[in-house]
Each structure stands twice: as structure tokens, then as C-alpha cells.
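Here is the structure we will look at.
Every protein chain except one is present and positioned as in the full complex.
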Amino acid sequence: MKDMGLRKRAVALLDCSLVRFVLFVAVPFLFLVFCGLHPKSYVTGLVSTVGIYIVLASSLNLINGFSGMFSMGHAAFMAIGAYISAFLTLSESVKANECPALPDWLIHTQAPFAVALVAAGAAAALVAVLVSFTIIHTKGHYLSVVTLALIVVIRALIDNNDSITRGSRGLNGIQPLSTIPAVYLVVVVTLFVLYRTIRSAYGRGLISMRDDPVAAQTLGVNLTAKKISSFAISAFFAGLGGALWAHYLTAISGANFYFEKSFDIVEISIIGGMFSLSGAVLGAIFCTVLPEFFAPLENGLHIAGFRLPTFFGLSNIIMAALLVLLIIFHRQGIMGYSEIIVESWFSKETYTALFKKSEYGKVRSALAALFRGT
Amino acid sequence: MNITYFLTILVSGLKLGSIYAIVAIGYSIVYGILRLINFAHGDIMTIGVYLILVFMNTMGLPLFVCVLLSVALSVGVGLLIERLAYRPLRDATEETTLISSLAVSALLQNVLQIIFSAQRKPFLLPKSISTPMQVGMFKLSVINIATYVVTAVFLVLLYALLKKTKIGAAMRACSENMRAARLMGVNVNRVVMFAFFIGSAMAVVAGLLLAGEYKTVYPSLGFVPGLKAFCAAVVGGIGSLGGAVTGAFVIGVAEILFQGLMPTTMTAYRDAFVFLLMVAVLLLRPNGLFGKNEGGRS
Partner (left out) sequence: MMLEIKDLTVKYGGITAVDGISLHVDRGEIVALVGANGAGKSTTLLAVSSLVKIASGQICFEEEDVTKLPADAIVRRGLVQVPEGRQIFTKLTVAENLLMGSYVLSDHARAQKNQAFVMELFPILKERAKQSAGTLSGGEQQMLAIGRALMSSPKMLLLDEPSLGLSPILTQQVFDVLKGLKQADVTVLLIEQNAYDALEISDRAYIMETGQITLEGRCEDLLHDERIISAYLGGDL
């Protein structure tokens, strides 16, 4: 019983908005410091990865956190976006050789990256609409299972259409267009659009659907339209994220877009807090950088001349364990339901509210209780 | 196409169905009581196989003893998972427990990878039981025949357990109304542990049969077959023993028929086919192909 109390006190600390704000400032700051301390070549990849995961996790939050449908299918939409964008940007000769079964017009088309990105998102959204009848008629964890089935089907399509996708050998030589400016331009656009979406009347409809579908319906919320549209919007950005990922990796195959990928995004979304876009940002940084610290352990660390055995997969274990602990003790993730947004950064109230006596008192009492407990 | 070919396909379909059935039951009894889709169930299967391998290679014990030891340890792992990752989430939503089970699954696979490496290891059963013999018009090995027998024995035992014993009645009572069962003095945690005990033990046996078929073992061995067994349980009507078993045989036979009868360009879609079948059943008959259409699960 005593440790229950301790646990509660620790959890109470995460629920203070001051603590959340500090985390939200500190984590990106530490991330920048971390980047500053490492060689540029190493950091570039990390920063791009974080950006891509922000796009993916925040779009997943739209559906999982705000509409109340728990999708696990992001990897499938990523795959669609990735391949569409690859097909649109690969050179004509490569496509004619490697992917002879592509339609002629696509072989002859070479689009700018921006167009390819939008097309990637649109294709993913289109597929989402096409399969949306499955998520309308299922609920709860069965909806999740249906979206898992989508991953299996997309993977099978990729692996078995050798003359289009090169099957399990995968597509190589995709242009490395996911530069940091490109990725973060997409990040800003994604967060802006998603933020406007959830703060609009449409978004309030989504939230009411999540909280009480029956009541929402009696108030005139069209559940079917809301489900399809939010699924499609989420898929659009998943497609974008997939395209960015493809142009970051430059070589892709079906294996890049399987259960593990979906699971990673869900993990980020839950750890950051799936009811909040700020949570997606925080989660993406946290879950990308944290495993970096375990990397030396995975590859066999040298300690005082001894070489520890390699523990390949250790970071996955730690992240999975962390996820289980978090959903047991603080299900709503780091950010909970709160949002820390740019527009409020410039308003005085944000800061005065944070340092109100009550808030300070809350942190102090939570901290005091925590240490008394130990 | 001749009738022998068809029968051969049917026999191997039933074999696959038997393995699915043993796994699907594990999914089903846990689901029936907790409404939890335990995705780590397939990984218990893998753990069981690795343990059998370790006992065979390091101690040279007879297969039967290895299996018993492996069952004992794997059941321990199953119970530990229940205690640490599922019990604290008893009042959580079903999506939350689903994530917990996926996280546990990822964790177990990575632990296996660290211990045994990601490489496939040969898993060879003694020649005496794995060499095919001519049985009537089919070629079957001892282990193939054992698959049918073991499944049949398990089903009979489990049926007797559920219908004739007090703990069996308690399991059925819990799956219908856990709160009322608690009011009758049923220790729900003990019933849940019992369900995990049965499920894990059967998973190890299924793993043995599966790995014996593949002749190899690797960290993600059980994951996809586990998912497919779950699909089977859904197709038949998850939560009921009969449903899980029928679903398993339907999926097993359908899968082999699909592979045997479809043109070769289609056969690679075997897994996708199984999942699509499940989605179709979820949409059209939420209580399974043979379940009564009461209420609807979705």
C-alpha cells in the first residue's frame, strides 16, 4: 500500500502544468545540447528522424487521441506514401528497368519533391477512405485489429508485386530529399493544420464523439462522416511522413513498414500523450534520443578494458518496458490533455498562470510528498 | 484435379488447423474472461520452443522431459506477464490492454533476440518421430499423427474441465459476469491465473508442433502464427471454446486450400487472406461464423 502512495505522488507531479511546461522546454533544449555535443553527420539523421516522427505521431494522435478510434495502421499509410513518392521522384530510366509494370505515364513522370509529397499524402488518404467502411463497423480493440490487418495486406501487396515494387529486394536509390529544412517545413505545416483542425468546430465534434458517441449523435454530430474524415486526414499526414521516411532512408522495402513501425509510432504517441499535439512532439524527441544512450550497451560497451557482450535489441526492451510502466501508472502520457502552443508563448497569461501561487504550491507539495514517501 | 491431391491438402489443412486450435484456445479463454487480446501469447510459444531446444542440446534429456520442463518455465513466464503487465490494468480500456500486450510481445521477442540472437536455429526432432511413413494414402510422421491426437486429447480434457469441474464453472461464470462471480466468493485473480496457466502450457505444445514442422526456431517464430490463431478464434467466435476450435480448423483448411488451389502468383497472399477473412467475419458476423447473433461484439 505504501508504494501505491509513492506512485500516486510521483504521478501527481506529472500532472502539474508547470512541470509539463518545464519538460516541454527542457526536453527540446536538452535535445539541442545533445546535438551540439555530437558530430554533425550523426546529428543530422537524428534531427530528421525526430521531425518525421513528430509528423507521424501527431497525425496518429488526431485519430487515436481526439476521435477515440484506436488505429494501429499508420505503417500501412506510411508505406503507401513512401512508394508513391518514390515512384514520382525516381528517374525514368531506373523505373523502366526496375519497375517495368508501372503504368507508362508514371514511368515518364518525374515530379518535384513537394508535388510528390502531396501526392503521397493524397494516395494514403484515398486508401483510408476506401477501407474506412471497416473502421465504421468496428469498435474498441477490434478496430485496432482491423487496422493491423491493413498492414498485413499492404505488406503482402508490396512483397508480391515484384515488377512494380521489386518485392522484398526493395527500392533503392531514392533521392535523399528529406533534408532538415524540408522535414521541418512539413512538421510546421502538419502541426499547424492539425492544431487548427482540433481547435475548430470540427475538432470539438471529434472530441465529443470520443467522449460520448451517443450524446454527440443526438447533438447532430455525424459520426460516420467524422470517422471517415478524421481517418483520412490522419492517413494523409501518415502518407507524408512515410514519404519523408523513404527519402530519408533512400532504400525501402515492405519490412520498413510492418508491425514494428506502427508499434513505434503508437509508443511515441502514448509516451508523449495521445490527447495532445505537444505530447507528440515531446514523445518523438524522447523516444528517438533515449535509445541513443543505450546504443553503446547494445554494441558492447568497453568498461575498464573489458568488453561487455552485445545486447542488440536492448533499447527496444527498455522502451517497451517503459511503455508498459507508463500505461500502468500514467495512462495519459507525459502531456496528458494539455497543449503547449506557440501562440500562447507570446501571451503574458501563460507565464503568470504558471507561476501562480497555487501552481507553485502544487508542485511543492507533490515534490515534498514524493521525498517524504521515500 | 484428383481426389488424392485434394485429400492430401485436407489432411495438412487439418494438421495446421490443429495447431491453430491449440493456440486459439489460449487466446479465447483469456479473452473470454478479461476481454484482453493477449498478443504475447504467440511469443510464449516461441519461448517454449527455445527452452525445449536448450534442454535437448545442453542436457540431452528425452524430448518428453524437455517439453515438461519447458511447459513449467513458460507457464511461469505467462503468469509473470499476467501479474506485471495485465493485472494492474484490470479497469483500463480494451485498447490500453491491447497496447500492453503488444509491448510485452515486443519485449519478449527482443529478450529472445539478445539471448539466442536473431539467427534461425535448426530445430530438429528425433528422426524416429519426424520421418514420414506411409499411412494409407498419406505420408505422415509420428509427430504429424501426434498433432491430431494431442489436439483431440486437449479438447476433450478442456471440455471436461470447463463442464465438469468447479474451477471450470468458475471460469465460465467469470467470463459471463465477473462482478457476480466475485460476489459468489470467486477469487478472480486465481481464475485468471488458471486461464493463463492453461493457455501458456498449450502454447508450448503448439510451439513444439509448429517448430517441428518448420524445423527451425527464431525470435519472432510464434508472432504471426499467434496472430493467425487469434484470427481463427475471431472467425469461429472468440470467447467460446467451440468457436475457437471450429475457427481454427476453418482457417487451417482454408489456408492450405488457398495455397493448394490458387495460382502460384496468389499463394504468397496466404497471410493476407487469413487476415481479410477475419476482417470480413468481424464486419458481417461479429460473433463469429457459428456464434449466435446476439448483441454483437464490435
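Read from first to last, the chains carry the letters A and B; within each, the first residue is number 1.
Everything below uses one rule, namely that a contact is a pair of C-beta atoms (placed from the backbone, for glycine too) under 8 Å apart; a residue touches a chain by one contact, two chains touch by 3 or more.
Since the model is a prediction, treat every value here as computed from it, not as a measurement.
Can you list the shown chains that the absent chain is in touch with?
Hidden chain, whole complex, touched shown chains: B.
With the missing chain put back, one of B:L80, B:M137 or B:A180 would touch it. Which one?
Per the contact definition at the top, the residue touching the missing chain is B:A180.
Using the document's definition of touch, tell me which of B:A169, B:M193, B:V224 or B:L283 contacts the absent chain.
Residue touching the chain left out of view: B:A169.
I need the residue numbers on chain B that touch the omitted chain, in ascending order.
For chain B, the residues touching the absent chain are 166, 169-170, 172-173, 176-177, 179-187.
The rule is short, and it goes like this: only the chains that are shown with their structure count from here on.
Distance from the CA centroid of chain A to that of chain B, rounded to the nearest Å?
The computed centroid separation for chain A versus chain B comes out at 32 Å.
Can you name the residues of chain B that touch chain A in the complex?
37, 84-85, 88-89, 92-100, 102-104, 106-107, 109-111, 113-114, 118, 223, 227, 230, 234, 265, 268-269, 271-272, 275-276, 278-279, 282-283, 286, 297-298
Tell me, which parts of chain A touch chain B in their complex?
Contacts found on chain A: 70, 72, 133-134, 137-142, 144-146, 148-149, 152-153, 155-157, 159-160, 259-260, 263, 266-267, 270, 311-314, 316-317, 320-321, 323-324, 327-328, 331.
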